[in-house]
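Here's the structure we're looking at; comments come further down.
Complex shown without one protein chain; remaining protein chains in place.
On to subunit A.
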Amino acid sequence: MLAFMAALAAGIGGLVLLAVSGWFLTGAALAAGSGAAAIAAFNYLIPSAAIRGLAVLRTAARYGERLWSHEAALQALAELRGTLFTRLAHADSRNAPDLASGDASAKLIGDIAALEDLVVRRPGIPAAAGTVLAGLAAVALAGWLAALTYIAVIVLLLALLAVLPQRLSTAPAAEAAAATAALRRMLVDYAAARSEIITYGLAPRVTALLVAEADRIDTAQRRLARIEAAGGGLLIAGSALAAAATLLASTASTPITALAVLAASASVEAVAAIARTASREAAVAEGIARLRVLLALPAFEAPSPAVTAVPPDAAQTVGLGTATFAPGSRIALTGESGSGKTRVLEALAGMRVPAHDLTLDGRPLAMLPAAAIRTQVAIAPQEPMLLAGSVADNLRLARPGIDAEAMERALRTAQLWERIARMPQGLDTVLSEDGGVLSGGERKRLAIARALLAERPWLLLDEPTEGLDAGTEEALVGALRNWLGVHGTGLIIASHRAAPLGLADVEVAVAAIPRAAG
């Protein structure tokens, strides 16, 4: 509301400043022509003060408009980000929208940013309409004919600017978007084949293909730029037309005519705000549609119960096909690569829809809510999935209220303590995206430490010793065996290396687990 009032004041302030100035000048000229008595009678103090006052008002109003509209937009958007994220976070991994790729999540962020633009502009529309109405009121002083021609010009401009650009730009906008998407795919595909391109000297040929696609974008963009430019040009010509028509149609005195003409000319600018927002609305409509998918997720009602360490007596059995395993069992999943070991582990972790016949406490996994699965298993996945943040942040993810001592114990078991302790910032060392400063094997072990800290009855390890030399592997396997024994934790492990498989007492071939029905 504040933003709207300020926008209106700014728009009308600018219009009235010019109009009153014109009226004042004309009045002054008229008075000057009529002799000294007229000059003495001409009240110049009020208009000249009004002119200066309007200059200040306009400035203050613009400042207020900008600040308040941005304030409202930013707060609304911060809230929207929070709400969307909360809803998304509380969805079930097994059926939530898949945003794991950087592209999908970046697009989501981009959609929200596009909305910001819209929210910033929104108070401008009624304010612009108000400015046009003020212009109409000023023009109406020059007679009903002037008012009618002014309305005709405004309606014509609105029709041309709000409808035509959108219509004309649909095809080139789609073409530009398609060409951009194609170029993006090509760049990713060709970048993946860089070594091949260098070896066979194909860079000129591939560059030519890329440049041709980029030219397609430019050609479409050029059409869009022309349409946008034509819109702006129409507006300025429309402003001249409104002024000329008002002048010719005016039946009022010349000072009032001057006021009306300048008001007509200045108020047309406000049409631009309306037209521009109309065309932007179309551009962000697609983004909003994508966001709607997320907003359609069930509203988040109560915080999910925090999962703390599970007492041993609450541990449940795990069923892999027909075989059922008591808590504390140590199971190795076997099978060639690609046979579905990772899939079984991720399904047991509640991260994917199970493809196999899996049960927890005798109940089919697919029927169980995510919250029930979570109390039982903790996974160190194949891809470590570390968050951007510190080492401690990543470990704290496992469970609330983990202290430095617990972190040290878990890191020692994972054979990572020495490495972390050596780093100048220790546990507070910041990992960039995907674990940056740590090597592949170290990231893996950090993920193992995190899974240990969750202290759940079952530990799932997917290729835990990949990237380790034999010595470290042996130490890690020994420490894990010790840890499993002390905590009575069950283990389900997938690995193609002999040492970690030695942790298991029993082997289950993934191929032998029946596929889930349906």
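The working rule: a contact is a pair of C-beta atoms (placed from the backbone, for glycine too) under 8 Å apart; a residue touches a chain by one contact, two chains touch by 3 or more; residues count from 1.
Note that in this section contacts and distances are computed from a predicted model.
S.K.: Going by UniProt, what is the name of the one chain that was not included in the view, given "Multiple sugar transport system substrate-binding protein", "Thioredoxin domain-containing protein", "Cysteine ABC transporter permease" or "Sigma-70 family RNA polymerase sigma factor"?
M.R.: Of "Multiple sugar transport system substrate-binding protein", "Thioredoxin domain-containing protein", "Cysteine ABC transporter permease" or "Sigma-70 family RNA polymerase sigma factor", the absent chain's UniProt record names it "Cysteine ABC transporter permease".
S.K.: Among A:Met5, A:Ala129, A:Ala355 or A:Ala370, which one touches the chain that has been omitted from the display?
M.R.: A:Ala370
S.K.: Pick out which of A:Ala129, A:Leu164 or A:Met186 touches the chain that's been left out of the picture.
M.R.: A:Met186
S.K.: Could you tell which one of A:Thr207, A:Thr322 or A:Asn482 touches the chain left off the display?
M.R.: The one listed residue touching the chain not shown is A:Thr207.
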